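Shown here: the complex without one of its protein chains, the others still in place.
Chain nomenclature is as follows: A, B and C, assigned in order of appearance, with residue numbering initiated at 1 for each chain independently.
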Amino acid sequence: MNDMVLETRAILETRDLHMAFGGLVIFDCMNFALRRGERHAIIGPNGAGKTTFVSLVTGLLKPKSGNVFLDGRIITNDTPQQRVKAGMVRTFQINSLFKALNPLESVVLALLERDNKARLSLRSVSAETELIDEAMALLTQFDLARDAYGLTEALPYGKQRLLEIVLAVALRPKLLLLDEPAAGLSTQQGHEVFSQLAHLSKDTAILFIEHDMNLVFRYADVVSVFAAGALVMQDTPENVRKSPRVREVYLGN
Amino acid sequence: MSALERLTSDHAKAATGYFALLARWNIWEVLFWLALAGMYFVPNVDLVLMSQIFIWGLFAMSLDILLGYRGIPSLGHAAFFGVGAYVAGYCGKFGWTEPISALVLAMAIAAIVGWLTGKLVQRVTGVGLLMVTLGLNLILYDLVHRSTDLTGGDDGLQGVTIAPVFGLFRFDIFGRTAFWYALIMAFLLFAVARAVVKSPFGLALLGARENPRRMIMLGAPVEGDVSRAFALGAALAGAAGALLTQTTQFVSPNTLSFQRSADVLVILIIGGTGRLYGGFVGALVFLILRDWLAAISPVYWYFWIGLLLVIVVSFFRKGLLPSVEALINRWKPSKAEEPSQRVPPA
Amino acid sequence: MKIALSLLAAVSVVVLSGFNPSGSSAQAQDTVKIGILQSYSGITSLGGQQTDSTIKLFMKKYGDTAGGKKIELVRRDTTGPNPEVAKRLVQEVVTREKVQLLIGPDFTPNTLAAAPILMEAKVPSFVTGAATTGIVGEKSKYSTRTFFAVPQLCKPLAAYAVKNGWKRVFVAVADFAPGHDCEKYFIEALKEASGTLAGNLRIPVSNPEFSGYMQRIRDAKPDALFIFMPIGELSIGILRAVNDSGLKASGIKIMGTGDITDETYIDAVGDAALGTITTGIYSTQHDSALNKEFVKDYVALNGAKPRIGWGAIATWDAMRMTYDALNAQAGAKFDPEKFVSYIHGRSFESPRGPITIDKTNGDIVQNIYIRRVDKVNGVLENVEIETLKNVGFK
Partner (left out) sequence: MSSILTVLFNGIAYGFLLFIMSVGLSVTLGMMNFVNLAQASFSMFGGYVMVTAMQSFGVPFLASLPIVFIVIGALSIVVERLIFRHFYNTDDLTQVLLTIGLVFMSIAIATYFWGGTYQRIDMPSWLTGQRAVLGLTLETYRIFLIAIGAAMAIILVLGLERTQLGAMVRACVDNRRVAGACGLNTDLIFALTFAIGGGLAGLGGALSANLLGLDPNFPLRYLVYLLIIVSVGGMGTISGTLIAGLALGIADVMGKYYFPQFGGFVIYVLTVACMLWRPHGLLGRQT
């Protein structure tokens, strides 16, 4: 792997990753690479290990063996916080938000944590005017400005989904991992989410798990197909769409 | 950066305005503290009882930082109160009689003990957390209670002399200095706690109370914040302990007894968690009621205190303050409500 | 931070000024207000009830005026050894109720917390429920002790044991301040009487289980066991354990200070207390006409339950001295200095026996009785078997 050219160097890489829950082997020897700024989709039937893979990469789960590299640096044993500080941010399949905080406060909190300004201090939050402005800008960008002051718990599911993504984007990640971002959204909202993501700066890599094939084929540069804990195929969306093996993986032979 | 350009300026101003509104001292807060100060001039008021209400209020507020803002309950918060009380007691006994500096020293030592406790209980939750805090409190109580040559044990620390405040105001038997000293110190420490709770750290505590897993994913040092929250809570509790020692010139093991840990929890729940004022309102109600009940039915007042607690837990679980506020909000809905008050931790 | 906040503060202003337990009536010339600060609730509620019954009896016999002044009582509940509450109540009754005398507060921590106030406000007080040495005297010039000082009860049994040939004595005390004092005095006295210490134990105050200690005492094979435990479940527990574990049956003499066989708790111990030898300041069995009359009247007025304990006799003597001192300054305005100088140095016959209040520091010199627990017509009693005359408080 050391013959990689610098600018196409992998932002994320796993080398012979092995993971098992007790006897059940999830990944035997998973090698995976994601280039800087690449928009990469992971598809595959349920139970193919997609969410487990994301949890391993983001540190919520520890692999049995093998290593994970971020920007060329080994992070297998880093804590989830260290990974976030290193620029790797994820969203959850099921919304995981702050019930009692309203969207504005939630995003401001994310920004404060990003700039590590949330430690013991006597200055009021209102003093952080640029962060508050940035938060408001992000909410406006994702069309949540009108809901900024309402209770997060009272937001419709679709808007909560958007807020989940805003919280991740707020951290200006180098690598954004999205676990079924469009889940529970209408197709129109789904496209809206993905077009927002497309606008993100070029050097932010995005790795997302998605079932909606036309979203995948429209927004992904590269598609990986997972099945039963193995990377069956990794290619451009068109090739994956045409490949008989992918159809076989989904429909079974 | 087209998104930023599209930003309309009024959106930004409204957002900063929102946080400024939350931080600003509103009229009712000022009235509350003036009312408390006004108690001094009420004819025939028991000044010593008032000073102890301020001390209990400060102590309950220190628990509110942990329980109301970070969602960590504790059955052993009196441990920090006792540490502060004994540090102030030793200062008074061994020549460091100036009260304010002794108070600061007491807060510092209590903060260290709090920080260590935070480290210890980081991964424990639920009944286990209640048991660990209770256990630590009982161990400290047992140690203080038995080492008679060091702490005077059950008879308390003797020979504690406290110099007049600023060399001018002696702690007289009528409790005048005690009243003002306790009130002003309680107010200053309240202001500090209020600033911290309105600061980014306060927001981080609320985030961790609501959803620790999400905070981890924002890169927040959640466990480190637990220790910092414990240090802050312990420092304020230690200050309350020191105030009690200095206003009564005496300290005994019951400053860190299980009864005190239970009482402060009851006071906070009666007042209401998550708004810093709950502690003071709870202290006002609990101490006046107990003093009055003990006078009219000396043997059976336990029954009425128990009944009060059952009623508050059953019908006013959010506490008196929030329930009264909810009543008032029905006619005149308020615009900005503190995040900590919206969804009670229970 | 709505209107609710100042609404609640305003309510409490009303509650506070309106409801304080008793408005301070103007200080009439011809009344003397006595503050009664005892524990009426919680673990030690018997102390308060006993004080009230004794005062009721005293005022029934000697009327409610003394030296031409009407006696007015102001009662407050210290809720047990709770210095924070005790100090506040003393301050309240002294500064707002303007009491001139005080019976109590009970327990050593409460007494110590109250001392500076009583000194400054010159309010004479009677220590009827705290035994630690040195809590009367120079630190509280206006206080008089009618209870007892720890050494008074702890020292005599050492010499008594050696005299009866029980040379090897094991000492077991409760692990708190008075316990450590008592242990120190007893071991000193034992050395003086050339007895040998078979071993000593400090038993934690919150402790329901004694069998480990019983085994340790049995292994040491002492002639006698000396016990110091506070009144209450610890005394009951250890006496039952000593009996159930067969220590007493194996011939070890059981000794202790009178607290462990106090009349108010002895029935709960039952026959396990039989034969226990204790030092005491008072027993209802004391053989004197004055005592027989006192016991008869007390039971007639207050009933047999709860039984008469040391708190009662300490309060009785305090009332006795109050009335005498007030009569001595009849007609004049109440003068605390005269009151205290009249009492300090006085000797008189109390139902417990002759007592003297030390001139210099107001502590008590009294007879100390060696007693044994026997059944007197079916009831467990502390029968006095030896009298040690005028034992000092050092």
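We take it that a contact is a pair of C-beta atoms (placed from the backbone, for glycine too) under 8 Å apart; a residue touches a chain by one contact, two chains touch by 3 or more.
What you are looking at is a predicted structure, and each value in this text was computed from that prediction instead of being measured.
Trainee: What are the shown chains that the left-out chain touches?
Mentor: The omitted chain makes contact with B, C across the full complex.
Trainee: Please identify which residue in B:L21, B:I139 or B:A191 touches the non-displayed chain.
Mentor: B:I139
Trainee: Could you tell me which of C:D30, C:E120, C:D219 or C:D287 touches the chain that is not displayed?
Mentor: From the options C:D30, C:E120, C:D219 or C:D287, the contact with the absent chain belongs to C:D219.
Trainee: Which of B:L34, B:V104 or B:V127 sits in contact with the chain that's absent?
Mentor: Per the contact definition at the top, the residue touching the missing chain is B:V127.
Trainee: Going by the touch rule given at the top, which residues of chain B touch the chain that is not shown?
Mentor: Spelled out for chain B, the touching residues are 67, 73, 75, 120, 123-128, 130-132, 134-136, 138-139, 142-143, 146, 258, 262, 265-266, 269, 299-303, 305-310, 313-314, 317, 345-346.
Trainee: Which residue numbers on chain C touch the omitted chain?
Mentor: Touch set of chain C with respect to the missing chain: 42-43, 45-46, 49, 175, 201-209, 211-213, 215-216, 218-219, 232-233, 236-237, 240, 244-246, 249, 264-265, 267-268, 270, 305-306.
In the analysis below, only the chains that are shown with their structure count from here on.
Trainee: Which is the least count of steps on a path of touching chains running from chain A to chain C?
Mentor: 2
Trainee: If you average the CA coordinates per chain, which chain's centre is most distant from that of chain B?
Mentor: For chain B, the chain whose C-alpha mean is farthest off is A.
Trainee: Using CA atom averages as chain centres, what separation in Å is found between chain A and chain B?
Mentor: From the centre of chain A to the centre of chain B is 41 Å.
Trainee: Counting only Cα atoms for the centres, state how far chain B is from chain C in Å.
Mentor: 37
Trainee: Show me the residue ranges of chain B that touch chain A in the complex, using the header's touch definition.
Mentor: The touching residues are 3-4, 6-8, 11-12, 14-16, 18-20, 22-23, 192, 195-196, 198-204, 206-207, 209-211, 213-221, 228, 232, 339-340, 342-343.
Trainee: Once bound in the complex, which stretches of chain B touch chain C?
Mentor: 26, 28-29, 31-32, 35-36, 38-39, 42-46, 48-50, 52, 142, 145-146, 148-149, 152-156, 158, 173-175, 244, 248-250, 252, 254-255, 275, 277, 281, 284-285, 288, 291-292, 294-296, 298-302, 320-321, 324-325, 328-329, 334
Trainee: Can you check the complex and tell me which residues of chain C touch chain B?
Mentor: 1-10, 12-13, 15-17, 19-24, 40-42, 45, 48-49, 75-77, 79, 81-84, 87-88, 91-92, 94-96, 108-109, 112-113, 116-117, 120-121, 132, 175-178, 180, 202, 204-206
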